[in-house]
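Let's turn to chain A:
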Amino acid sequence: ADDSGGGGGGTTPGANGGQIKSGLKIAVVPKAVNNPYFDAAFTGAKKACGEIGATCEQLGPTEASGSAQAQFINTVVQQQYDALVISAADANSVVPALKQAKAAGITVVTYDADVADDSARSAMVRPTTSDLVGKSLDKWISDAIGPQGGEIAILSAAATAENQNAWIAVMKQDLANYPQLKLVDTVYGDDDAAKSAEKASALLQSHPNLKGIIAPTTVGIAATAQYLSGSQYKGKVALTGLGLPSQMKAYVKDGTVKTFGLWDPAMLGYLGVYAAANVASKIDIKGGFEAGGKKYTLEDKGLVTVGPPQEFTAQNVDSFTF
Partner candidate 1 sequence: MTTTREFPVGLALVVVLVGTTLANNRFLSAQGRVDLMVAVAITALMAVGQTFVIVMKHVDLSVGSTLGLSAYFAAIAVRGTEGGGVFTVLLVGLVVGVAVGVLNGALVAVLRLPALVVTLGTLYVIKGIQAVLIGPRRISVDQLPDAVVDFGRSTVLGVPYLMWMCLLAGLAGGWFLRTQRAGRDLYAIGSNTPAARLVGIPVWRREILAFVVSGATAGLAGALYLARFGGVDANAGSGYELPVVAACVVGGVAITGGVGTVLGALLGAALLKTIGVSLSALSVPEFWQQAVNGALLLLAIAVDKVINDRRTRQVTVLQEVRV
Partner candidate 2 sequence: MLTVHEARKHFGGVAALDGAQLTLRTGEIHGLVGENGAGKSTLLKTLAGVHRLDSGEITFDEAPFDASSPRRAREAGVAVIYQEPSLFPDLSLAENVFVGRQPRRRGRVDWAGMRRRAEALFAELGVYLDPERRAAGLSIADQQLVEIAKALSLDAKVIVMDEPTAALSASEAERLLEVARRLRDRGAAVVFVSHRLEEVFALCDRVTVMRDGRTVAEAAIAGTTPAEVVRWMVGRELTDLFPKVPSEAGEVLLEVRGMRRAGVFEDISFTVARGEIVALAGLVGSGRSEVVRAVFGIDRYESGTVLIGGSPLPQGDPRAALARGVALVPEDRRQQGLFMVASVARNSAVVVLDRLRRFGLVSGRAERGMARDWADRLRLRYSGLEAPVERLSGGNQQKVVLAKWLATEPELLVVDEPTRGIDVATKAEVHRLLSERAARGLAVLMISSELPEVLGMADRVLVMREGRLVAELTRAEATQERIMLAATGQAVPT
């Protein structure tokens, strides 16, 4: 990349003494635009850019797919951005494109969803560890169902969605600690409201004794909640998962959902930009970097973790903006 981007004025203290260049051009590429979750993440990115005097743009496909993202990665290359912060729609498809971007001298950082080949990016900002997510989901569902336990099922996003699959894997292991819970089925709503709702109703038909559903996807949980709250199963079948408070308010209040969780998507964008900015300014972040006055360390494979998932209940659900 041409370092002219760094030209001029004020600078912000990086981690190890280095200075973050101002005037960096940073591109944020979500899995898909038109998605509230990524929209929230982008607000965080903009905040960070404001702080470090960088300019940032969000550009991404309308349908979440790696092949569609490739076009936007190319655009980023042609427009000679300094850094690219991307959530991979699927872990593999974008790898070749990202490598070309890297070869063109663009700093690549992934957020929210990582790529399979960690040599394709400098760092990955993940919301939290798969371990934490999986375990909390199990905990929430068992609390919701109660000690008597019973059959549970998972309603996920696309069958090929990397992070969902990672969480599901953890859930399955961790269920060993909940002998009263029995995972009977896993279905996929492809993050499509209609399909998710139909899958939910199908689940309840094929599993008469189903006691709970885990939907680790913002679209899936909202659709399932909408179905349950209007069906005879309301209150009888517990539901938890990962969802946006703004969309779930109604269902928490009417008792369809007791507890669900998420992290603040904004933090993903925020840290993503900081990590990228540091690397783009030739600052070595192996030892970690500073953002918003807080220091974040890099685990192995360049992972940065935001923190434990935030728990939402009737008490606190109103107090969140995303």
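What we mean here is this: contacts are C-beta pairs under 8 Å (C-beta built on N, C-alpha and C of every residue); 3 or more make two chains touch, one makes a residue touch a chain; residues count from 1.
These made the cut because all candidates are chains of the complex that A comes from, given by their letters.
Everything quoted here is computed from the prediction, not taken from an experiment.
Colleague: Pick out the one candidate among 1 or 2 that is in contact with chain A within this complex.
Modeller: 1
Colleague: Spell out the residues on chain A that touch candidate 1 in their complex, using ranges where they run on.
Modeller: 33-36, 38-39, 62-63, 159, 185-188, 192-194, 197-199, 201-206, 208, 222-223, 226, 230-233, 246-247, 249-251
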